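In this view, the complex is presented without one of its protein chains, the others remaining in place.
Every chain is named by a letter (A, B and C) in the order it is written, and numbering of its residues begins at 1.
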């Protein structure tokens, strides 16, 4: 066990996975000598050599395309897209190729591939360093989509993703890299050092994909959240005093629908929180599933608290970010009706 | 007025728009001399010259990127992506550029652009000629997304899209190009000639974006559908004898939520039908909105009848396609509970 | 400021259209044997001329000439001829089968048979092709069972890929044949990645990427060139320039460049241009490039100059956009005829043996077809189960998909 930031935990996951499996290769923009703009691959090139961890040309398409070829060959590439906002040039390879290779070749070729990328706002990154594009992946059959919210989960889930025989989109809430963040940007930053989920085994371990984690048990209302929003949701509970159950989905696809259903059947109320824009976001899918599975238990409409349907602004960051006040109001509304 | 197929109506929309506005330019793969693989731009090059209607290199990215530059210059490009399955290479330009140009430049530059593409299955096109990727557009702020289901609407909506000052994704259900199709593939094809919506004005006219069309009035259950599924839904009503109200959304974004809400409040039941894969599809958004707006009127859970979460198969096309039997079963289930 | 000139847009167009007389006067074709053959270790900068010429071995008279000649024996050439004949006969029968409604769609290789058939002979077991839909010759050259190809085309119960893909989108890993994608060019950067993986693993296998002239405009063409150039991957990157991309003539993709091979120059790649209808030349060039890759000397770009004699697919009628006679006028001739004439000239073949071989192959193809049709054709009933559509989306079926499969009744 060691105290790690989420960055260190991700670095450690790479390290452990590369150490036990020669097939794991890591590359991306600025990933090699420099160790990534967020330092998630620091030291790997020195330790494993420049043919297992290396820089790539600035071509997200090429990075993913090459990685698919490598995966088909038999390697286990784990690649970095510098920001999720820059994944779009590679979207064709992800959707048309990685996601379908096993199916369309009836297992003749497979694509064990992890595509890591930082997501989310709260760092004054403006519209091109703040996006949360999970919904464009969860809609694609053949992909798994994962988003950890702590150093412990980040390492365990990343190791599981690298082991997984299919392509996994691994989304890292960059606002959590250095500490949990509950949306109170006016308060000083809390480091992971003081958080129990900052305790991370130095050895290899996996957290299975497809399982949610109940972050806070509660009886009044169920909050479905992931990434940074998990802490925002917890803060909203604390601040409103509403006894909500906070479910950290961790894996968006496959989704742990049983944990969700059980909770909503208990509480009869559901609030969904994500940072991505509202319309067509993953919250829509969650709302649809919750009402399909818990219709006769629901007391009030399911609410979605999300980023607004606008590009992520720079100056108005905190007006955009769905903070604890907004979530708190939704909880109160859920309890009022 | 003339009798037109949907292809002819789309061709006529181009023709009318090009005729009245010199700024309208049309290009894409095989779009010029040949008039498009589906013939939607037939005759335009001959009539308007090869600098207003022309072939493009096979680069969806280049086509959209160039069109954005043209739109910023002041032209009104209306471009074709040969199949929606091939739009992914251009996704970055659509999401990061077309959708955000007005906002990020505070109106300094704008992007009046129409991106047309055939969508949907039912033509034995396999996984790369059958997709319905509307959900990856409806999630993107700054885009409008439209899908007509008849020659009349196709022309009116396309003219409106070309006039629109913002980028419009114009999705054409290719299975409807030559006639309405209700999913009964074993029956002979019905041509548009025999359908009232095949009567199309030869002159310019617009159908405003953002308005749904009630295709069948009914009292028992509301069906939300678009594209080919509108006819499937109608067939399901006829075959089950259930008095459903069939709403053809026509414009997915902006969405005519008032028409939807009014209907569901009346019927208390809602079935959503689309051809795209279920998870993360636009049906999730619709379900979320319906329960947000009509929660206290809903008698039964909202159901989604959609394509399965698999690539669109070749041999199993009719097992994949959400046909009238499946929709009918959903209607019955909605009425039973 | 002088009076500004009004600009105008240049839109490339082919010289002739339906009704016009075919005109290939612009196609510069050097004599067979004329182009030099550099050492495989040559510096790319010293062989730029090879991107602007056409490497040819077979002369008009059927002689094999020059430094690229002599890479195959008569027996090998006869085998190659048989493969090309098999491919052509296979194509003809499957085209007919599609017209008869036995499947939904078909794409043939008519006129381009030499490219894949000759190239494959330069590969070793374990090497990997990343083909497009027009390289069935790679499989036929390895004597992949015709009946398996037909089962795929018919999407029947024995289809190796379970009815999931359009006809002719084969996948055959054991034959070094990567699963074909319907999305153009995506396989090009994957080929480079596969080759990089081989190099990372200190393996000996090489990869081969395939792409059409029109597809060179796609993003992945560039990504492949960048990655191949940067990591000096052991890959051969093939451009099959068959003059057409559906209705679009090759000039639309080529733009202001003299050739497609020249695209390699911006990346420092050795770039060759070869007569794609000359079985001997294709093989010689393939061997040269494969050896470069095997010796870790890096990637090679090759343009094959050929002509798509048939329609783009069964959904296409070329008479709408090019003169009907254009194919006959194509100055590089027919690859099968040319190889046949060469072998006859060499005394290794005869009209009679040719006719007899053709008849034998017709029989073989027919009996394969009977076998496949006995299993089933599209819509004849014996199709893969709908259950198959849910399988293989993931290695292990996740709960939501199990639920959907059950809802579908399987």
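What we mean here is this: a residue touches a chain if its C-beta (ideal position, glycine included) is under 8 Å from a C-beta of that chain, and two chains touch if they have at least 3 such contacts.
No experiment lies behind these values; they were computed from the predicted model shown.
> Looking beyond the chains shown, say which of C:18, C:70, C:255 or C:399 touches the absent one.
Considering all chains, including the one not shown, the answer is C:255.
> Among B:5, B:45, B:82 or B:141, which residue is in touch with the absent chain?
In the complete complex, the chain left out is touched by residue B:141.
> Which of these, C:294, C:387 or C:400, touches the one chain of the complex that we don't see?
Spelled out, the listed residue whose C-beta touches the missing chain is C:294.
> For the chain left off this view, which of C:32, C:139, C:196 or C:237 is in contact with it?
From the options C:32, C:139, C:196 or C:237, the contact with the absent chain belongs to C:196.
> If I consider the whole complex, including the chain that's not displayed, which of C:68, C:175, C:231 or C:279 touches that chain?
Of the candidates C:68, C:175, C:231 or C:279, C:231 is in touch with the missing chain.
> Counting contacts across the full complex, list the positions on subunit C that touch the omitted chain.
Residues of subunit C in touch with the missing chain: 1, 4-12, 44-45, 124, 196, 198-200, 202-204, 206, 217, 219, 221-223, 226, 228-234, 252-258, 262-269, 294-296, 298.
> For subunit A, which residues touch the unseen chain?
Residues touching the hidden chain, for subunit A, are 29-30, 32-34, 37, 50-51, 54-59, 61-62, 85-86, 88-89, 124-129, 278-279, 308-311, 313-316, 319-320.
> Name, in rising order, the residues on subunit B that touch the hidden chain in the full complex.
Touch set of subunit B with respect to the missing chain: 25, 51-52, 56-57, 59, 61-62, 65-70, 72-75, 89, 92-93, 96-97, 101-110, 141-142, 144, 165-166, 210, 253-255, 257.
Quick note on the criterion: only the chains that are shown with their structure count from here on.
> Suppose every chain is reduced to the average of its Cα atoms; which one is closest to the average of all protein Cα atoms?
So the chain nearest the centre of the shown protein is B.
> What whole-Å value do you get for the distance between subunit B and subunit C if each is reduced to the mean of its CA atoms?
Roughly 35 Å, centre to centre.
> Between subunit A and subunit B, what is the separation of their C-alpha centroids in Å?
31
> Could you put a whole-Å number on the gap between the CA centroids of subunit A and subunit C?
Subunit A and subunit C have C-alpha centres separated by 41 Å.
> Which residues does subunit C have that touch at least 2 chains other than itself?
162, 164-165, 169, 181, 183, 219, 393, 400
> Give me the residue numbers in subunit A that touch at least two other chains, ranges are fine.
As it turns out, subunit A has residues touching two or more other chains at 89, 92, 96, 103-104, 141-142, 253.
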